[in-house]
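The complex is shown incomplete by one protein chain, all other protein chains being positioned as in the whole.
Coming up: chain A.
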């Protein structure tokens, strides 16, 4: 059973917009991400946690159809790039490069970012008209979309890798490429 990719991507963009709005009034303590030495904003935390939930839920549904499952890093990365990507983005990931247990998933023109300008990293934004929260800033950046997808990938890999934590980082470049790095 399936629906069109565009309906799902527009719906998820709306979810991301809603979560960004919620983060403005949410009282979440800021967290120091030890691996980065960076402060993680409430916005990023909320996108990450909701993305995690959806990513783990859809992965659980996908695994129902797998007769057997072994959770080596290669198997996990292959499942993510093929099965997960097809279920969520309507296609397989463009490319995967491997170095030791670091898997670099690359999208040349990531579908969920096609509505955003590619001119510069992180500063451009999509404006939302007629938003329900009048008077608020309703800008959403490419980094917000990436944060949400990173959360989904964390949820997926957590389930696939026998509930061990996999480090997931995401970024998008000035020329429009999007990268997700899974470190086992």
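Everything that follows uses one rule, which is that contacts are C-beta pairs under 8 Å (C-beta built on N, C-alpha and C of every residue); 3 or more make two chains touch, one makes a residue touch a chain; residues count from 1.
Please note the rule applied: contacts and distances are computed from a predicted model.
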Among "Radial spoke head protein 9 homolog", "tRNA (adenine(58)-N(1))-methyltransferase catalytic subunit TRMT61A", "Proteasome alpha-type subunits domain-containing protein" or "Trafficking protein particle complex subunit", UniProt-listed name of the chain not shown: "Trafficking protein particle complex subunit"
Contact with the hidden chain (one of A:11, A:39 or A:174): A:11
Residues belonging to chain A that touch the chain removed from view: 1-8, 10-12, 14-15, 18-19, 22, 50, 53-54, 57-58, 61-62, 86-91, 128, 130, 132
